[in-house]
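For reference, the structure is listed below as structure tokens.
Only one protein chain is missing from this complex, and each of the others stays in its spot.
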Amino acid sequence: MKSGSGATLLALVAAAGWLRPDDASAQSWNKAAFDTKSMADTMKALGGGEPVQSKDIVFFQTPDIAENGAVVPVGITSNIPKTESIAVLIEKNPNMLAAVFDIPPGTEPSLSTRVKMGQSSNIYALVKADGKYYFAAKDVKVTLGGCGG
Amino acid sequence: MRAPMTAGISLFSALVAAVLVGCATAPSDERISADASAMIKTSFKARGQAGLDRLEQDDAQRLCSQAAGKTPPKDVAERIEKQNLATIKYPADGKLLGDWKNGEKIAQEGRGKQYSDDPKGPVGGNCYACHQLAPQELAYGTIGPSLYRFGKLRGYTVETQRYAYGKIFNSEAFAACSTMPRFGHNGILSEQQIKDVTALLMDPASPVNQ
Amino acid sequence: MADPMKIRATLVGDSTEVKVLMSHEMETGQRKDAQGAVIPAWFIQNVTVTHGGTTVLAAQWGPAVSKNPFLSFKFKGGAKGDKVTIAWVDNRGDKRTDEATIA
Partner (left out) sequence: MRLACFAAAACVAFAFAASAQNSTTDGIAKYREALQEGNPAELWEARGEGLWKEPRGPNKVSLERCDLGLGAGVVKGAYAQLPKYFADADRVMDLETRLVWCMVKLQGISEADAKKNPFGNGNDKKSDIEALVAYVTSESRGVKMNVSVAHPKEMQMYRVGEKIFYFRAGPHDFGCVTCHGGDNQRIRLQDLPNLTKLEGAQKAYTTWPAYRVSQGELRTFQWRLNDCFRQQRFPELEFGSDASIALTMFLAKNANGAAFDAPAIKR
């Protein structure tokens, strides 16, 4: 977690571009954010402030070890007031960004879904609350399969 | 009163009849085995590199199937072990240890001989499926014993090298009806591959012996 | 056309819990077929959940969301008998809309 976290933070900030409020209402899809394939690419798209690590973002139902990387359950709860959106990023996937959820008022800032992981990696939960960005990280190991397919 | 009595008697006679019929017609164990062999022949189709000839059992396979997961009777076990011991071919150059790094790759490789595998593709020993070897690999199976520190515990002697090579070549030479494949005897691994896996077990520098 | 979603909407206290399974390949665009040709990306990009005409969740997904996606969340304000509507659109423009009654 510590090593390379500077670069990671920059990457997270870069990804923040998709979280502009006007994206939520329309059926838009932020290609630039989903297309970034590396830290370097992501950094080029810089914009927005640096996110702050927060203990108020909690992972639930997210295993330490995934028996199969094709389906990794991820549950994220944000206890930060005025949470507007929650994003799921996988550090070592070819494209880091997996999903973004906009949370309107009245919807609990807590959800669970399932993502693919190519290898053991950090999962980041990135939260936008009251215009500011926060994140939490969880290391998930992906094990080998069985009898060689 | 009458009705239940009648019912009771007829139920009783039905049971007797059933038992008698059962005794008269229940096929013998040999008959069932023969039926099973016949059924297997009509229930599979050749695919890829796996032809129907693979359903033909050799002596050891037939006797071990009869033993039904248990150790066969002592005389049968001795016969199987003797036959299989005679098949072991030690390397002509006398060198039993290859490269443990290749051995580790072979131990990790699960592909080979399945109808879904490329016949030209890699064939591995898949040792980790059943055995613990190098402690760095946590995803190991437990069908076979742990082989962690195999050489260190037994001593790096030529005798142990020969045992390890021979066991990989033909496991049934040492334990009739072992669950371990006869890698050399059945042509799964080449002589060089068996040397490499032997090195994984017996080379003092191998991670297995750290 | 895509198979229907499987949606469960349940009143838990004063919140409605929504659990949905969607039938979709969620192909990454990075896999190759047996002939070595790249299998084109094909995945759900937008998911919108509405209740009484109001959006209660809007999502953008990339191909890293698992095949046959699962999503679970809660919103306040639902009542038994109300309808919850879920719609998705994928990168080919295929769409699917299904609804469930809050139980």
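Note that the chains are named A, B and C in the order they appear, and that numbering of residues resets to 1 at the start of each chain.
To be clear about the criterion, a contact is a pair of C-beta atoms (placed from the backbone, for glycine too) under 8 Å apart; a residue touches a chain by one contact, two chains touch by 3 or more.
Just so it is clear, the model here is predicted, and its values are computed rather than measured.
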Touch partners, limited to displayed chains, of the chain removed from view: A, B, C
Option touching the unshown chain, where A:77, A:93 or A:112 are the choices: A:112
Chain A, residues in touch with the chain not shown (by the definition above): 61-68, 70-71, 73, 75, 112, 141, 143-147
Residues of chain B (touch criterion as defined above) contacting the omitted chain: 25-27, 32-33, 35-37, 39-40, 42-47, 50-52, 54-57, 60-61, 64-65, 67-69, 113-116, 128-130, 135, 138-143, 148, 172, 179, 181-182, 186-188, 210
Contact footprint on chain C, counting only the chain that is left out: 3-4, 6, 19, 21-23, 25, 66-68, 70, 72
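Note that in this section only the chains that are shown with their structure count from here on.
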Interchain centroid distance [CA atoms averaged], chain B/chain C, Å: 47
Per-residue overlap in chain C, given as positions that touch at least 2 other chains: none
Residue list for chain A, restricted to those that touch at least two other chains: none
Interface residues, chain C side, partner chain A - complex: 15, 26, 28, 30, 45-46, 48, 54-67, 69-77, 89, 91
Chain A residues within the chain C interface of the complex: 18, 23-25, 27-30, 34, 70-72, 75, 90, 93-95, 97-104, 106-108, 110-117
